[in-house]
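Right after this comes chain A.
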Amino acid sequence: MEGLHLEYYLVVSAIMFFAGVYGFITRRNLLAVLISIELILNSVDINFALFNRFLFPGQLEGFFFTLFAIGVSACEAAVAIAIIINIYRNIRNIQVKNLQQLKD
Partner candidate 1 sequence: MNFLSLFVLVPVLMMGGLFLAKTLKQIRVVAATGASLLLALAVGLVFAYLGERAAGNTAEMLFTAKSLWYAPLHIYYSVGVDGISVAMLLLSAIIVFTGVFASWSMGFLEKEFFLWFCLLSTGVFGFFISIDLFTMFMYYEIALIPMYLLIGVWGSGRKEYAAMKLTLMLMAGSALLLLGILGIYFLSGESSMNLLELARAYIPAETQYWLFPLVFVGFGVLGALFPFHTWSPDGHASAPTAVSMLHAGVLMKLGGYGCFRVAIFLMPEAANELAWIFIILTGISVVYGAYSAIVQTDLKYINAYSSVSHCGLVLFAILMLNQTAMNGAILQMLSHGLMTALFFALIGMIYGRTHTRDIRELGGLMKVMPFLGVCYVIAGLASLGLPGLSGFVAEMKIFVGSFMHADTFHRVFTLVACTSIVITAVYILRVVGKILYGTVADEHHLTLSDANWYERTSTIVLILAIAGIGLAPLWLSDMIDGSLLPIIQNVKL
Partner candidate 2 sequence: MDYSNFIYLKEELSLIAVIVILLLYDIFGSKKSLNYFQPVACLLVGVHLLLTCCPARAALAIFGDTPVADQVNAGVYPLLSGMYNLYPLGSIVKSILAIGTLIVFLQARNWLEGERTIIRRGEFYLITLFTLLGMYFMIAAGNFLLFYLGLELASIPMATLVAFDKFRDRSAEAGAKYILTAIFASGLSLYGISLIYGTTGTLYFTDIPAALTGSALQVMAFVFFFTGLAFKLSLVPFHQWTPDVYEGAPTSVTAYLSVISKGAAAFVLMVILGKVFGPLVEQWQAILFWVIIATITVANLFALRQQNMKRFFAYSSISQAGYIMLGVISGSTLGMASLVYYVLVYMFSNLAAFGVISIIEHRSGKETIDDYNGLYSTNPRLSVVMMIALFSLAGIPPFAGFFSKFFVFAAAVEEGYYWLVFIALLNTVISLYYYLRVVKSMFINKNESAIAGFRSDGYTRLGLVACSAGILLLGLLSVVYGEIHHYSLGW
């Protein structure tokens, strides 16, 4: 515990965050994109837990926030997957590049 400062964890979460962003931007499959988003959300969860644990140990706000955020991200994933399935049903494909009917 002593060896691991807050900063290390923060670095991890930041890396997760940007990995998620990177994934979102580069992956071609909608599901992979969705997974990348989960990475982002999880990095945030880590952040909340960390701050609560390290900086404001007397509170529970951060932990609660984490819990709620996890719940919400589950909902988001569910809705997103439902829509992706719908897309698959319509165009038999879930490649991001096929989502380009709407532009200009």
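Regarding candidate selection, all candidates are chains of the complex that A comes from, given by their letters.
Keep in mind that, in the parts below, contacts are C-beta pairs under 8 Å (C-beta built on N, C-alpha and C of every residue); 3 or more make two chains touch, one makes a residue touch a chain; residues count from 1.
Computed from a prediction, not measured in an experiment: that's the story for all the values here.
Only one option in 1 or 2 touches chain A in this complex, and it is number 2. Taken in their complex, chain A has these residues touching candidate 2: 17, 20, 24, 30, 33-34, 37, 40-41, 43-44, 47-48, 50-52, 55-56, 59, 61-62, 64-65, 68-69, 72-73, 75-76, 79-80, 82-84, 86-87, 89-91, 99, 101-104.
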